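Just one protein chain is left out here, and the rest sit where they should.
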Amino acid sequence: MAQPFEGDGLYLLRSKRLMGHIRVDSSRPRIVRKTYKLSSTASDWWVSLDKTKLVATAIIALVIGFGLGFALRPIILPPPTLIREVKIGSLYPLSGPSAKYGRDARRVFDLALEEINKNGVKSLGGAKITLIWADNQGKPDVERVEAERLITVEKVSLVVGSCISSLTLVGSEVSERYQVPWVTGVSAATPLTRRDFKWFFRTCAHDEMFVKSIFMFLKELQSRTGVKLGTMALLYDNTIFGVSFADSAKLWNKDPELGGYRMVLDIAYPSPTVDVSSEVLKLKGANPDILLLSPILPADAILMSETFRRLDFNCKIIIANDAGATHPDYFAAVGKLADYICSRAAWAPDVSKPRSLDINRRFRELYGTNMDEVMARYYDLIWTVYWALEKAGSTDPAKIRETLLALELSPDQVICPWRGVKFAPPGDKDAGQNLLATALITMNLNGTFYTVWPWDVASVKIVFPMPTWDQRK
Amino acid sequence: MEGPSVSRGFSITSLPPVIIVGLALALPLFISDPVTLHVLFMVFLYAILGEAYNIIAGFAGQFSLCQQAFFGIGAYTSAVMFSYWRISPWIGMLLGASFSVCVSLVIGYPVLRLRGHYFVLATLALGQMIKIIFLNWKDVGGAFGIWMPVVPDSLLYFQFHTTKAPYYYIVLLLLLLTVLVTYKIRNSRLGLALFAIKEDEVAAKTTGINAHMYKLTAFAISAIFTSIGGSIFAQYVLIVEPESVMSFWVVDLMLIVAVLGGLKSVIGPLIGSFLLIPVSEYTRFLLGAALQGVHTLVYGSILILFAIALPHGVAGWVVKAYDRLLVALGSLMASSSPELKTG
Partner (left out) sequence: MDYLLAVQALVDGLALGGVYSLVSIGLTLIYGTLDIVNFAHGDFMMIGMYVAYMLNVAVGFDPLQSLFICTSVLFVIGLAVERGLIHYILDAPPASQIFVTFGLLIALESVALIIWGPDYRVIRTSYSLADVRIGAISISAPRAISFVISLMFSGLLYLFLAKTYLGRAIRAVSQHREGAMLVGVDIHQTYMVAFGLGLACVGIAGALVSSFFYIYPDAGLAYTLVAFVVCVLGGMGSFIGALIGGLIIGVTESLTGFFILPAIKELGSFTVFILILLFKPTGLFGRSIRE
């Protein structure tokens, strides 16, 4: 071995941006140098990046990944089992602010299924209808995945849901894609049936239909009593429920025959709210003849009635968008303050059909209060589904859809005062909408509500104009 | 012995992450069920949001509670562009990111001067204010929001209906981008400055760091990625309403994901998201149909347990475990290397 050169060793070098070392070893043919940077900029990084290596690594990663993927591709689907039941998906808000509606749906569905499942679906040999429940938590992304889960994992034949119109929108997009029928009984936003969907059905009336009834009622009221109404105000919750109602009202107000009122106020209030004094003060200032009100929560309705009285707000007629204004909690809280407020409704406890009275009585026995009109719509929804299954004689979604399109139910088969159920065919402006659904106008009196319109089914005479607070003392 | 050296290329130690990425890329090949893909999509989406949140909260120590505003701006911009003018959501995404940056600078400039809890609550109020504005802004739908038109599968218009795989890939690739950018920031001067500001803002300022400017930069970068996440979400759900894209729960979840993962680390939010999102989704799948409130109770309790047990996040442990793995690998290779066997 050669003598070690005295210059052998490690030399450290440093400049402002670089540091490195040099190893000098005379026994080796070359000087070994290593340098590295102390600080760098983005362009340094990019320039110093060994692009060949990067591409090579990326290719290796992809190859390994895909290779493993193809090699390990085990797809084991459980074989379809024959069950003696029809699975219906039921997607409603079971937690969060709208949890109440999910709970109400469950109660009514259970009540209806008690009767239906006594004999089951006869055309399927007595198969029972089983509801597979899912919670959408009030959020659209949850609605979407739960709809997918119900359809692809639970393999339901049909889905009902989801109460809140924006969620029904999302869920039914999923069912449309997977070609499974979706039937809603409660979501009233008009655009839902304007999408030209082939697998979507709605049993209840939509907002335009409801509001048309209101305007027809107002017109007939004026000609019957001779009292003229000129100005109108809108106070509605700032959610889809209220905004859809207000939009329909403004639409019908433009109608040459039914509309034409002067709109003196149009305010949305944030729901839920702690206080409605500012809204009511504005109403007082505007002094309308007609107030169209949409209190989505009974709590909001309670606040409103109290504030109306406290601030002495009076007008000739108030028509509400149902929901909070006919809710048992509202009546329990405000008692006589609720009197004379009218509402559009799909149903009322005084609908004289024997089935309706019977079911309401059973509900009252179980839960201590009357049903509300939302619950009545749930009831008709599940029965409609049952009759469709009965007629279809199959759990195949496509067959069920065909049956729904051809389905014709008579007025006796529903507890709501509709002319029956018949869905608009595809291609119609309102494809999937039950064209025979109608609305009632009800009036609150003594802790409950009564039908006042159409005139021939009214059980109570409307008190119009509404007495002022002074007159009520 | 050789002196200190830093490998400039990609050595054996880079292999595990590469393999993981490769597997992630290949996943949709052998999982096609939409529910699992959805969970993974949400995991990746919230990983992006968590990384974005990490930049402002983990690196800079500023716990902003208004990030949902940027999420919403991104969602609304791409939704409005598409619904009203049929402009591709990709452009909408970029536009949304620009708007978010502008908004973040405008609100950040005054608000980032506030310190500690005051900043947190100012952003809380701002987030709510922006949501109220959108709730009442009729031109973008008000309470209705935007119900986007459904078009056939298209990459240009960012809608896929036959399978979830394209959504999965898009969010995965954007996640890789976000992670890369976060990594670069952490190892750059900006990152160093932010850490200094987080430790002690006054001391940092004495070394000449313009704290305000660095905080603003972090805030804006965070806003960009949050906004991108929002646009992706909008295209996934096809409906944009104030209650779902601008609600407090969005930033709440971002914060939890980032904190659970570990605030200073780059892969923290990823791990946090992987831990948390499946918990929330699967508790609902399994228990959602039961008595009302049970699945959220389980979820809330798990959150509390995580928070108490892992106050500094999980990433620290994962990194330590990973390092040990590398050392084991390294010594395995060293012991099999011929040259080192001699003397």
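Should a chain be cited, it is by its letter among A and B, assigned in written order, with residues numbered from 1 in that chain.
By our rule, a residue touches a chain if its C-beta (ideal position, glycine included) is under 8 Å from a C-beta of that chain, and two chains touch if they have at least 3 such contacts.
Everything quoted here is computed from the prediction, not taken from an experiment.
When the missing chain is restored to the complex, the residue among A:V153, A:A333 or A:L445 that touches it is A:A333.
The residue from B:I20, B:V106 or B:A125 that touches the chain not shown here is B:A125. Screening A:Y269, A:F363, A:Y450 or A:F464 against the full complex identifies A:Y269 as the residue touching the chain left out.
Interface note for the absent chain: among B:L15, B:I91 or B:L114, the touching residue is B:L114. Listed here are the chain A residues that touch the chain not shown: 95-97, 99-100, 102-103, 238, 267-270, 272, 274-279, 281-282, 284-285, 297-299, 302, 306-307, 309-311, 329, 332-334, 337.
Mapped onto chain B, the footprint of the missing chain covers residues 57, 63, 110-111, 113-118, 120-122, 124-126, 128-129, 132-133, 135-136, 248, 252, 255-256, 258-260, 263, 291-294, 296-297, 299-304, 306-308, 311-312.
Simple rule for what comes next: only the chains that are shown with their structure count from here on.
Put simply, chain A touches chain B in their complex at residues 10, 21, 23, 34, 36, 39, 42, 45, 48, 50, 53-54, 57, 60-62, 64-66, 68-70, 72-75, 94-95, 99, 102-103, 132-135, 137-142, 144-146, 148-149, 152-153, 166, 169-170, 173, 177, 191, 195, 238-240, 242-244, 268, 270. By the touch criterion given at the top, residues 2-6, 8-10, 14, 18-19, 21-27, 29-30, 32-35, 38-39, 42, 132, 135-136, 142-145, 147, 150, 161-162, 184, 189, 233, 236-239, 241, 243-244, 281, 284-285, 288-289, 292-293, 295-296 of chain B touch chain A in their complex.
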